[in-house]
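Working notes for the structure below.
With one protein chain held back, the other chains of the complex are shown just where they sit.
So, chain A:
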Amino acid sequence: MSKKNQNIVKSVSGILNGMRLTLKHLFAARNLRKPVGVNKSNYFAQQEGIVTIQYPHQEIPVPEVGRYQLEVEIDDCIVCDLCAKICPVDCIEIESIKAVEDIGKTSDGTTKRLHAAKFFIDHAKCMYCGLCTTVCPTECITMTNEYDRSVIDLNEMNLKFSVMNEIEAEEKRIALEKFNAEKLAAKAALLKKE
């Protein structure tokens, strides 16, 4: 066969190969991909058919240990500030007011001694490293499986888990000052006595 004829055969068979491939995909479109999570053994078995997952209608289940949006169970928080300290991007903002007496216990039995006047996590800054969840002594800060938060205003990304209004915070501060002053006075009185 001359070189020119070989070229013709090669081109035609190339075109036919391509046409066969697309036809195969066209008919394989009868199979739809099922929203199977990565933890299932057949996750990689769905090689044929349409790969699109119709997202809002269908969702691929996310692994339980995945790192998604943070959630704080504020009743379990002892306001130790460890999470804010370890945060590499400083997205956690905590303001604490010392309580005059014990203000209850967390679900694991730790005594709470601080009021959480402010507990904000700015998810626009968060890098989802999950360090805060590992250092938390009461495991009140966790990562949920919610990953598709979208907001209109960027400020809405700043999740406010504890907001004490100004009057209440002022009350707590005055109570603390009073308590401290009383304590100081008692101490001074004790010193005078001696």
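Following the convention adopted for this analysis, a contact is a pair of C-beta atoms (placed from the backbone, for glycine too) under 8 Å apart; a residue touches a chain by one contact, two chains touch by 3 or more; residues count from 1.
Keep this in mind: contacts and distances are computed from a predicted model.
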- Item | Protein that the absent chain corresponds to, by UniProt name, given "Sarcosine oxidase subunit gamma", "Xanthine dehydrogenase YagT iron-sulfur-binding subunit", "NADH-quinone oxidoreductase subunit H" or "3-oxoacyl-[acyl-carrier-protein] synthase 2" | "NADH-quinone oxidoreductase subunit H"
- Item | Option from A:15, A:38 or A:181 whose C-beta touches the chain left out | A:15
- Option touching the unshown chain, where A:49, A:66 or A:130 are the choices: A:49
- Item | Sole residue of A:9, A:29 or A:124 that reaches the chain not shown, by the stated touch rule | A:29
- Residues on chain A facing the left-out chain by the touch rule are 15, 18-19, 21-23, 25-26, 28-29, 49-52, 54
